[in-house]
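Missing here: one protein chain of the complex. Every other protein chain is in place.
Here is chain A:
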Amino acid sequence: MASSQHVLLSPAELAYLHASLSLAPPIRPDGRSPTQFRPLVAETGILPGTNGSARICFADGTEAIVGVKAEVERTAQRSGDETVFLEEGGAGGDDDDEEEEAGQGLEKRKGDASWVEMTVEIPGLRDDDSGTAFLAAMLSEALLADGGFTKRLWINRRFHWKLYLDIILISPPLSYPLPLLSLTTHLALLSTRLPRLKSEGDEDPFFDDDWAAAPYLFPRTSSTNIATAKSTTPAAAIRPPITLLVMAVGNNIIFDPSKEELAVADVALAVSVTGSSPSHYAATGTGEEAGRNLRLLSIRTVDPPSRLTPPGLANAANTAYGPSNGTMGTQKMAEARAAETEAAEGVWRPPRGGAKRMVLGALVQKVLERGGVVDEVLDALEGVDSG
């Protein structure tokens, strides 16, 4: 997709920016290191009426709010599933079995993509605008990619939670909002709680009226209960996905590109990853190897705005300037065309063609690096007090 914003930079400026980002190490306009994120402000629980909510404000002034609402919904019965066993679970025995049962329960659980409904609202855009729809599709793709998320919404064989995610950009879309929306959604899901189930088995669900007792959709693992956290199934420790925007300029990989940086990107990727909770840190001591097990969920190439920028023209080819001034002819025109396709130092040339395989590989590797950027981001978001 075209990340629509027009960048008001001249070809010369673009060429300069591209050149400085191609250096090793790259020099970014705001002085950040290639993996450094811009500072952001985040808070959760801003909408008391929702099951979970968050707000994130980026330093460039873009700001998003996400609210998560859950409703109980009857699961459409598939053929063969109709038999309802009342006794099962109701007759459930001792506490010792509970762990096991929970494990079995997780196996039994099924999820369905229709249990999550996501709407994205960008000011100034219609909600059926292709840009908005694509954003929503990318965000929900990340969420539903591994099918693990919807299993969390399973109540019993007859009922499930239906989750409504309302994602709203409340500032004008100054830069490509995907990372902002993704991080906010991540934070909102982290703070999401669902009422505690009291009924057993396939009964009509019946919930605890105490909100304080409602468990988190993504259970917390605080340092006090590491032991229990370890013993629980790994699925329980998984965090919601995040989708990061990563771009490459030359051989440099740059995280969290600003609007201007994106304007000279050779390749821009939206990479969705998910990671488990940081309990492993404590478990494995302070080793360098510590970090999360990250899983790649999806990669989308994003059409960078750089492709739409006007090309620069080498002085030599410029008919209005330089030695060729005034001498026009078909030969000159052909030369100019040739100049467009050939790289010339200091002349801006919009990137053409797809991403190089090597670059892609390096990019993904960088993202999935243990203890790398993603870990940092996830840690930071986990640190946001959700209450």
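In this text, a residue touches a chain if its C-beta (ideal position, glycine included) is under 8 Å from a C-beta of that chain, and two chains touch if they have at least 3 such contacts; residues count from 1.
Heads up, the rule we're going with is that contacts and distances are computed from a predicted model.
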item	value
Record-based protein name (UniProt) of the chain missing from this complex, from "Polynucleotide 5'-hydroxyl-kinase GRC3", "Alpha-1,3-glucosyltransferase", "COP9 signalosome" or "Chromosome disjunction protein 3"	"Chromosome disjunction protein 3"
Selected from A:Arg28, A:Arg55, A:His186 or A:Lys366 as touching the chain missing from the view	A:Arg55
Chain not shown: contacting residue from A:Val72, A:Ala133 or A:Leu174	A:Val72
Option touching the unshown chain, where A:Pro11, A:Gly45 or A:Pro219 are the choices	A:Gly45
Which residue of A:Glu141, A:Asp166 or A:Asp202 touches the chain not shown here	A:Asp202
Interface with the undisplayed chain - residues on chain A	41, 43, 45-46, 48-51, 55, 57, 63, 65, 70-72, 84, 86, 90, 195, 198-214
